[in-house]
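Here the complex is missing a single protein chain, while all its other protein chains stay put.
The letters A, B and C name the chains in turn, as written, and every chain counts its residues from 1.
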């Protein structure tokens, strides 16, 4: 029984909430500018609550099961985050209030900037970017502005390893850069020879994910960075995988010039079915003046009796504004809460256990699933979802079959350099028992793949819907309630 | 896949939340009084959230579907109630704080007392009782105290119609009263002749539910009350069905001496899987002094500049205290919120539409389901869940089959005076479309009962579990995790 | 509000019913009383009602603003965020009593786990699905004990150190029954230990009721009392603070026949006194005499483990006037909240909280005892509450404390005339040392002044 669409249960005249009568005199509505029809659905509050409660049951989520989606760090999202972010003093402050009235918010942001600097080994941080990709754009624009500030205009080349996430090349393209893809070597590292060849005077920078999307820490990361720096380039760090490094190593210390943090991965802010995220960017000292405006600073220093006065500051060579206002403040409160609950040792424990969980799970399945780069992994690993002796079975089939065992599948077909990739990120908040059960399912499925492949090809069986006709979706383009097709 | 029990997923050493180290010196723990083992489960926060989120999916609820459980008034519970009751000013006040520090709470309680007096037509109200049955106990003890205060000690008989809810006789028994059951007449009313016979000098009172549990308004209610009063008895009103009467008639006006309100029925506070409820009791003027202590009163009157000072008052002949503190305050806030949003016309609209819905639904099915008392019903009605030409099918089978159509069944086998009773209370917050769909399911099931009864006997098919072995449950008495049986 | 009917719906429905207007539905209602005008304020929209309620709430001073040293039956403990995250879920919040087990396995398993946790905590064998609160749980224990002896034993001994509100409630409940309540009269020696109750027990005694920790915070081992009661065929009921059981010997191991308690400290907001949670556990031989709902494990017709309400023949809806109690709606959601709380803290967390309460209370007691004019009323061992003798009436001290944003302890003179100038102070994990030091400082002002 599918859940109807809201427009299908709409009944003319219903209204889920009403508002007071005006307590002021009426003004004539503007002639010719009043709309005739507003075809929104008409529903009772009960209709809406019942509909969305029922829809929610069709979702898989961290709160309902194990979600080892690679590269996404689907760790547990503490419930306390949802409380603190809703404190009225936070939730009901306007972004343009006089700074004197929002010293709490500004102090929180300032402190979070300081903490992220400390955690990442950076000299400056902006909290403005809305997500990882937005942080990347911020970072690449900073690199661009840096070179231009030195009149080094020819630097327009960004190197991107072939294992990189799609946002890296897309970001560089949006920033007007030329993209050169770098092949990885046989151990999953940046190929130093290839890199050397590209280190010329057009080099603007390298976008490096480390640990990379194979879950591997680049064994020559220092050399990689040295080469780029020597050629006058900057190294951008895609911090999506920072969960592996908390308290283990600070990217700034090994020479990353810029890096984005994903608060919605590393720092437990919820993924929300696709967002919102938050992608603060840290930079080394030479890039501070290029940070987007505004950042939070101390306007007047405090003393024993008075706290400092916090306010907004515009860096002297700022690349400008990346979005409205000051970033995803609600997410910042959550991340602040989370970091507060960990401290130095707690953060390191996160990374240690994230990496332990990945290596443990890998150890349980690696005899059965081919591991293309056989090394100690970091917080995640990538195996192949296909066997030479069961060629009709694909990574996708394994993923769908996992659903029948009540697990969310790993990321599929990414990174692109692994054949039939299954990218598994266990996260530290899952228990040994859960990993054991997940490994058991993977081993069972491997067996099924060889002996009863139809179980995989026809999977999933136990989900609210089966496999979807994606071609039909793209061809017919039914994108709205009540509209049969976009090309009607 | 059943959800494991918490004790089964417990792992020694896990802890879902931790607390600060003591910031005070340690004191030696009391010798010989420290427990050795505390066999509570050990779980992570994620374990607990995932477990209960998954368990929640096994429940049917108003928020997920139509729940026409007779006598329970399963109306929509507005989400705003859940917000207001959680305002820190309410949720974090201690019941024994000095009254000066809780004037908000006391003002709210005072006003709610006034509103309930107005709605019910009473002269006094106590908010202390915790639920309907607790209100009944309060009321019967008040009646008892009233007679005793007049030295009318022989009055120990309580009359209870045979259609009454089980709490009515159980309450009277708890109050040390003698119970005489009154047969109903052929139209579902109190049989006046039978009543007259019982109106003697031992009569303490009558417990009357009106509309009664057949959903019928007693056609001679004035005469019934007159007879009881004439014999020196008091009339207790079981207010469980007040939803039918809001703004239609005030029970106090027609002579009820005492009545409990069910805030968790009439005034939309959530049922919570079994509670908490709230059962304020209203009384006529001659019973005010018997109300349980304390009630909220005005200690010092206010004026144009100052609000009044509210405080607690003990009625002079109070029956005493019915429980700790002042009642289910959190529920009072919800009911206050709800009443505030309705006012006079809004409350009347509730009753009108509750009754309209019941009569509409009844009209749709009454040709198919036998209606033993064929009258205009109030907010609910009772039909028979069996047909002479399909005798193997019982009300219970119909109920179970309704689950397959994604509906919660009506109340079964109550009231006792209707053969194979199905007691249906639609409530006003459900739409015509929902009633139509429910009626269609009932008609379809009636058809199935005649043509494919196994569909009903084997139902439910689509629920998380099928019919349960209740005998085994009662025989083996497995009442705790990890304890094989109570009689081990 | 909350009525989805459009004009068209209403017209169609009236047509189907065969009447013309809504008023026609109410012909059975005596005409002269029909359709009264209710003198209520005009209806508010959600936007207005939230503003108004916020204003009312703001007229209170809460324990968020005040350092709270008030207990006496309700305690300010930390409530983990996860508790509310679960009980807000509509599937738990808007279901009713699990009469239809096929649609209620969530609630049923949760009750089963509640029963399991309470049994573990109390050391008893069986626990029901809740009573209204700690007071009514004791009243039901009295009823159960009385019924257990089929009316043949009518004496119920109440410790004077049982919460006065519980004793009042028991008295109200007992009004209509032949039981005789004794032991807590004005002449009771409040300093005496529980063994002082033993002489009151006789062959006509059904039940002895004590509290643990008692109302004055003291903790005693009731094993001897239990043995004495049992020797004369009587039962022992112990009313507990469940947080204390995180640290202290379980009453089940002292020989209690019934354990009741106020479950509020287990993750339930103070909420000005309710809704709270009545704990009720007993021994297996009394399971059929117990009031309240009970969930049992069984299997369904597909062979799956499942849960169902069981032994319902004890209850009002089946047994009517012969039922063990009239209770119907209980504290379902609150019991769930406490289960989430107990499960989150678990074995070690509850111990941690209990120890924090213990150590902080003892620090506070030690510091206060040093002040001139103040002394500890009792030398007995205590948990997290203790009685202080004060140099001036407690209400005066409390006024002063309030000026310093401190919610002082409970004024015992309200219940015990002999305990004029005696304050019952409660300390929990929520009281920082700083709070305690502030309390002590303000108390000093009075001792000096």
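For this structure, a couple of remarks:
Definition applied: contacts are C-beta pairs under 8 Å (C-beta built on N, C-alpha and C of every residue); 3 or more make two chains touch, one makes a residue touch a chain.
The shown structure was predicted, so the numbers you read here are calculated from the model rather than taken from an experiment.
The chain not displayed here makes contact, within the full complex, with A, B, C.
Of the candidate positions A:62, A:203 or A:228, contact with the unshown chain belongs to A:62. Only one of A:155, A:264 or A:394 touches the absent chain when the whole complex is considered: A:264.
The chain that is not drawn here is touched, among residues A:276, A:308 or A:372, by A:276. When you scan A:192, A:341 or A:440 for touch with the missing chain, the hit is A:341. For subunit C, the residues touching the chain absent from view are 46-47, 50, 54, 64, 78, 80-81, 85, 88-90, 429-430.
Listed here are the subunit B residues that touch the chain not shown: 11-14, 17-20, 44-47, 49, 53, 78-80, 82-83.
The rule we apply is simple: only the chains that are shown with their structure count from here on.
Chain centres computed from CA atoms place A at the largest separation from subunit B. Averaged Cα coordinates give subunit A a centre that lies 48 Å from the centre of subunit B.
Centre-to-centre separation of subunit B and subunit C, using mean CA positions: 20 Å.
Mean C-alpha positions place subunit A and subunit C at a centre distance of 46 Å. Across the assembly, subunit B contributes 14, 45, 49, 53, 57, 62-64, 76, 78, 429-431 as residues in contact with two or more other chains.
Annotation for subunit C: residues touching 2 or more other chains are 1-4, 9, 44-46, 80, 82, 84-85, 90-91.
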